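Complex shown without one protein chain; remaining protein chains in place.
To keep things simple, chains are lettered A and B as they appear, and every chain counts its residues starting from 1.
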Amino acid sequence: MLQITCPWCGLRAESEFSYGGEADIARPSDSEALSDEAWGDYLFMRKNTKGVHKEQWLHASGCRRWFNAERDTVTYQFIRTYPVGASGSGDTHGAD
Amino acid sequence: MSNQLIQEAPLVGIESKLARVFVKAPTSFGLVERSFMTHVTLRGDPRSKTFVDVVERTLQLTLPAGQAMTHSPHGCSAVWMGPDEWLIESTEETGPELETALRNALAGEHHAVVDVSSGFTVFELTGPKVRDVLAKGCPLDLHPRVFPVGHSVQSHYFKAGITLLRIDEECYRLVVRRSFAEYCCLMLLDAADEFLR
């Protein structure tokens, strides 16, 4: 069981959280103009990173906030966690 | 309150099981249901000075900015639930009264006030073994060095979501959703079993 730092509640047990998959996947703004392929890319294509992965977590049995994390998928170490929108380094995926 | 005559708390049907822990001064572990407390969920932006000022004036308390609870002189408390969410508890006003008071005071400011008095119940847990009972289902570190009196956190007890408040050295208050109350209570009783022999 991992330990995860909620940006609001601090270090907590993984059992309080639920996982939300890859972070920074912006929903395409004009979805109806997209090709099937581009829409499929947004829906299904994920990086499956080996190494530092940006991902979303929900502090489900805590403050119920979604937040972002950078986690190494090899070592399971969290590099950092931060509120959604606070990262600045906008690495978008799917909308391109 | 006249309402209490016709209200019914969630823990019906397990009275006989409760008898073991329903004691005033427990030598190991005691559990008492504090039923019919008023609970109102308050949402709003703590960065808005107006919002904070109005709430604090209306409730006569300081809104906690982190994992803690604060009290008014008149039986009202505010429990931090998230960066823009508080659970307001009261033993004096009813849910609709508190809801109306806050909603009127906050008119024009983006907020939400919702009476959830029937949605929660409160267990008061006491006795020297209370931490051991909680540790069986709750992953939090309850040691006084990290969980002082006045601290409030949300977590889970086995599979029920809980809000846990430390009221005193050996007294915790556990706020749980109504429909999980019986499950949560039975898990507490089961966890306490070894201390009640």
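Everything below uses one rule, namely that a residue touches a chain if its C-beta (ideal position, glycine included) is under 8 Å from a C-beta of that chain, and two chains touch if they have at least 3 such contacts.
Operating definition for what follows: contacts and distances are computed from a predicted model.
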Choices "L-lactate dehydrogenase complex protein LldG", "Sarcosine oxidase subunit alpha family protein", "4Fe-4S dicluster protein" or "Fumarate reductase subunit FrdD" - which one is the UniProt name of the chain not shown: "Sarcosine oxidase subunit alpha family protein"
Of B:V32, B:V52, B:A135 or B:C171, the one touching the omitted chain in the full complex: B:A135
Positions on chain A where the hidden chain makes contact: 1-3, 13, 18, 20, 26-27, 31-32, 34, 36, 39-40, 43, 56, 58, 60, 64-66, 75-76, 84-85
Chain B residues that touch the omitted chain in the full complex: 3, 6-10, 12-13, 36, 41, 43, 84, 95-96, 110-112, 114-120, 132, 135-136, 138-141, 143, 145-146, 158-160, 177-180, 182-184, 186-187, 190-191, 194, 197
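Note that in this section only the chains that are shown with their structure count from here on.
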Centroid distance [mean C-alpha coordinates] between chain B and chain A, Å: 31
Complex contact set, residues of chain B against chain A: 66-67, 81-83, 85, 139-140, 153-156, 161-162
In the complex, chain A residues that touch chain B: 1, 8-10, 12-13, 15-16, 61-65
